[in-house]
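Of the protein chains in this complex, all but one are displayed in their positions.
A, B and C are the chain letters, set down in written order, and residue numbers restart from 1 in every chain.
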Amino acid sequence: MKKMKAAVFVSPGKIALHEKAVPVPGPGEALVRVTTTTICGTDVHILKGEYPVKPGLTIGHELVGVVDSCGPGMTGYQPGQRVIVGAITPCGQCHPCLDGHQAQCGGYAMGGWKFGNTIDGCQAEYVLVPNAMANLALVPDSLTDEQVLMCPDIMSTGFGGAENGHIMIGDSVAIFAQGPIGLCATAGAKLRGASQIIAVDSIDKRLEVSKQLGATVTINFKKEDPINVIKDLTRGRGVDVAVEALGTQETFESCLRAIKPGGTLSSLGVYSGKLTMPLDAFAAGLGDHKIVTTLCPGGKERMRRLMNVVESGAVDLRSFVTHHFTLDEIENAYELFANQCDGVIKVAIKVS
Amino acid sequence: MKKMKAAVFVSPGKIALHEKAVPVPGPGEALVRVTTTTICGTDVHILKGEYPVKPGLTIGHELVGVVDSCGPGMTGYQPGQRVIVGAITPCGQCHPCLDGHQAQCGGYAMGGWKFGNTIDGCQAEYVLVPNAMANLALVPDSLTDEQVLMCPDIMSTGFGGAENGHIMIGDSVAIFAQGPIGLCATAGAKLRGASQIIAVDSIDKRLEVSKQLGATVTINFKKEDPINVIKDLTRGRGVDVAVEALGTQETFESCLRAIKPGGTLSSLGVYSGKLTMPLDAFAAGLGDHKIVTTLCPGGKERMRRLMNVVESGAVDLRSFVTHHFTLDEIENAYELFANQCDGVIKVAIKVS
Amino acid sequence: MKKMKAAVFVSPGKIALHEKAVPVPGPGEALVRVTTTTICGTDVHILKGEYPVKPGLTIGHELVGVVDSCGPGMTGYQPGQRVIVGAITPCGQCHPCLDGHQAQCGGYAMGGWKFGNTIDGCQAEYVLVPNAMANLALVPDSLTDEQVLMCPDIMSTGFGGAENGHIMIGDSVAIFAQGPIGLCATAGAKLRGASQIIAVDSIDKRLEVSKQLGATVTINFKKEDPINVIKDLTRGRGVDVAVEALGTQETFESCLRAIKPGGTLSSLGVYSGKLTMPLDAFAAGLGDHKIVTTLCPGGKERMRRLMNVVESGAVDLRSFVTHHFTLDEIENAYELFANQCDGVIKVAIKVS
Partner (left out) sequence: MKKMKAAVFVSPGKIALHEKAVPVPGPGEALVRVTTTTICGTDVHILKGEYPVKPGLTIGHELVGVVDSCGPGMTGYQPGQRVIVGAITPCGQCHPCLDGHQAQCGGYAMGGWKFGNTIDGCQAEYVLVPNAMANLALVPDSLTDEQVLMCPDIMSTGFGGAENGHIMIGDSVAIFAQGPIGLCATAGAKLRGASQIIAVDSIDKRLEVSKQLGATVTINFKKEDPINVIKDLTRGRGVDVAVEALGTQETFESCLRAIKPGGTLSSLGVYSGKLTMPLDAFAAGLGDHKIVTTLCPGGKERMRRLMNVVESGAVDLRSFVTHHFTLDEIENAYELFANQCDGVIKVAIKVS
């Protein structure tokens, strides 16, 4: 039995590199040899025990790799093909998937998020891809691993925030928090034709990246009150769409205060603790407001579209990779990323 | 100067019939002689001082009447035409109106709600209709006052809840609270093609009306736990859309618990106090949920469509009028309606 | 090797009952024992050689049956379960399916239509269902075969015409041609909340059925000019949505003449010969018109929703089955149906 190294959740506070058997693909599955992976904020929640997964589970849901072998019933793929797989791996065949709710695959909340959550993830030498025909997305030769490394999760999520906010040409959009996902939402707002793109964060360095990605205005909320600035910038109207990209009461509330009557709050954050609706900003429920939430869209068609964007040059996230590690060094990578040291945005973990 | 009787807000707890001058229509305005009006739950909030309006303001925003005279610049209308006017009177010409947010006319929250809020309302012998060309909707001869009396507010609002929930053919829909608006949402769910329509209330008599309007299942939440029943009825999935028609933490939360991952909470209620998001039901923000709020759609085109529905016989709300009063008796009507006595659903106030 | 009877296309003009081997399900496939099937207008086109299929192919794409056996990799189904399968059998896993274009599965036009077109169909004792997990829809015990027999094709197609026309509450809708699909579009228009539903055909008997399904007005185009009547009924406006349900120049053109500026022509027909756009009715391309075409939506989720509608009692198409045959008599059934004898709407072929 072939062995491989995999970063597994051991117990709260501990993710460690273990040896595991290389899995064998069953019907409809594919085995992918991981070439590059990365760490997500969600992985840090798992590390800290804030999001429960089974001890022994391999972590990670963002991967670039090469098809190693295909299980029975798979057609149209060959070993050696370079692929990415979305963080969310819909089956394409259950009721919610067929109804357009692929991220809620199976019909339970977040059901489409399997890697590093309900099945072994990709911070490993190999990963078993479920429903592989729906999920293996071929990477064009012209693109490097690092160019497509952000597609599986943060680009898909961030763009999804812009898309589900139903941004229109000429809109004013505010994005609260400019971590990797917020930055992608900023880029997404530009891609959808927003004209006034207001990025809010407390780290000036992040806000510089926001500008490169399309922000027309940046607000450091430690220096200015974002709601006041937004009201000024929009002559009192408020923005058409606000994107929440952190998952806190404060940012959620700010979004609601920032939007116009009839505006949309597009929420990407993962909330914990308590979330209260500020009824004044919510116009007691009479403001024709919309609140939409988006879990990272997955599936190979989504990945194809995102790689189209990368290939077109419209959005280039290579600068997000601020630090490089090998799989053997992944515990260090967690250390750095979990503590947000050294201006890290994202890390690249070179596996093979 | 011609005089008229008008029900005005005097002070918290007191709405009384006063004498006022009959107004004269300015440019773009029309004077309408009111024939029939009614009382809304919002009027009761005003009566109780829970929703602040200026003392001396004429109350009321639901009317059937006859065009008395037209101000300068108005074309296409003649005195004597029978009309209804929506509770919300958009100007049609401001930025939000032109952008499809007519209920937020003017760009401030609820800006389209003018009658009995920011200008004199229609619980009076005459009412001045602003932006009359956008708001006077001709009533077909075949329909009586009482047949169209619900169009201006509760039918528009209730149907709006169904429409903005984006109900699809074959959907399961739950409507929490079966007051006049919730009942209309129930009828609206049927009109949009929902197959399983679950009406929730605590008053069995209301739930009988729900059945007549299209509910396929009714739940008296005093006798059964609606969430359990809904999960059973949907084999654990939850409903596609839940409509909130009361404005309380409990109903809002139940809606969120009732919907499937990817489902929509369509909110019609007016919330006061505090509104907290149950994070478990909200899937911490990752359930692809949508929360949409709807303020009564107005304007003459909306009214035309609603009268089409009435004319087609698809929805008949005549039985909603459980009690009749004259304008002189309006204080009694408030007494009855505010205290929800005698099984009242809606009252009809005959004015002239 | 087990044998079965199957109606196969022999040559133009000839569909005959042949003996074939009962197929064995491969990965992801299921074998279904057919209990009831029917004949579609498309099958008649095949019979007449107007739509080319390979000689020897089993015809038919509408079925009710019982799961006989499941291929490798299938989970969640057991032999003995009663199912229907849509006429269109999307894989759920290719790019177009994941992008919401399930009827165009595989990326070529009509790619989702496989049964009796590119693979053996269901006018047979057994049928092999491709991508069975996406396509086997469990039939509730409360529904008979004949109650759900219309779901796989005509109900899905007809409702689809109403859905894709984006009918709104209070709309005026005209449906041109009241064959089985047009009748279902009429029922669909009612389900979506249209108030004025105008059914057009030349057979009064059909128009009586239209009325039962929701038509508020019927026009026998041999007796009246439908465009004139429609303009009168809508006070010159035209209808909001017109559904084309035949596939001829005349009906297409009438739809375009019937709709208002800004209206939608929802096309369901299969056109042959030549189709010309009447530029006057098309406002030279400046009328903000939409023309949308719909191929029967398939997949088990669609089927589930349609069975919900049947179960709710909102639409009852049992009266469509005007004639009954056994599989052995299928050639007679074709004879009757192809020649539209004896007031036939649809036939039911009892297989086992």
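One rule holds for everything that comes next: a residue touches a chain if its C-beta (ideal position, glycine included) is under 8 Å from a C-beta of that chain, and two chains touch if they have at least 3 such contacts.
As the structure is a computational prediction, the values presented were derived from the model and not from experiment.
Of the options B:Met4, B:Met133, B:Met277 or B:Val292, the residue whose C-beta touches the omitted chain is B:Met133. Per the touch definition above, the residue from A:Pro12, A:Gly26 or A:Gly170 contacting the chain not shown is A:Gly170.
Which of B:Pro27, B:Gly80 or B:Gly273 touches the hidden chain is settled by the complete complex: it is B:Pro27. Annotation: of C:Gly41, C:Gly73 or C:Gly269, C:Gly269 touches the absent chain (contact as defined above).
From the options A:Val32, A:Leu191, A:Leu256 or A:Leu317, the residue with contact to the unseen chain in the full assembly is A:Leu191. Counting the whole complex, the residues of subunit B in touch with the unshown chain are 26-28, 71-73, 90-100, 102, 131, 133-134, 299-302, 304. Even with one chain removed from view, subunit C keeps its contact list with that chain: residues 95-96, 99-101, 103-104, 107-111, 113, 236-237, 247, 260-262, 267-277, 279, 282-295.
Although one chain is not displayed, subunit A still touches it through residues 159, 163, 168-172, 188, 190-193, 195-196, 216, 304-306, 308-309, 311-312, 314.
Basically, only the chains that are shown with their structure count from here on.
Taken residue by residue, subunit C touches two or more other chains at 304, whereas all remaining positions touch fewer.
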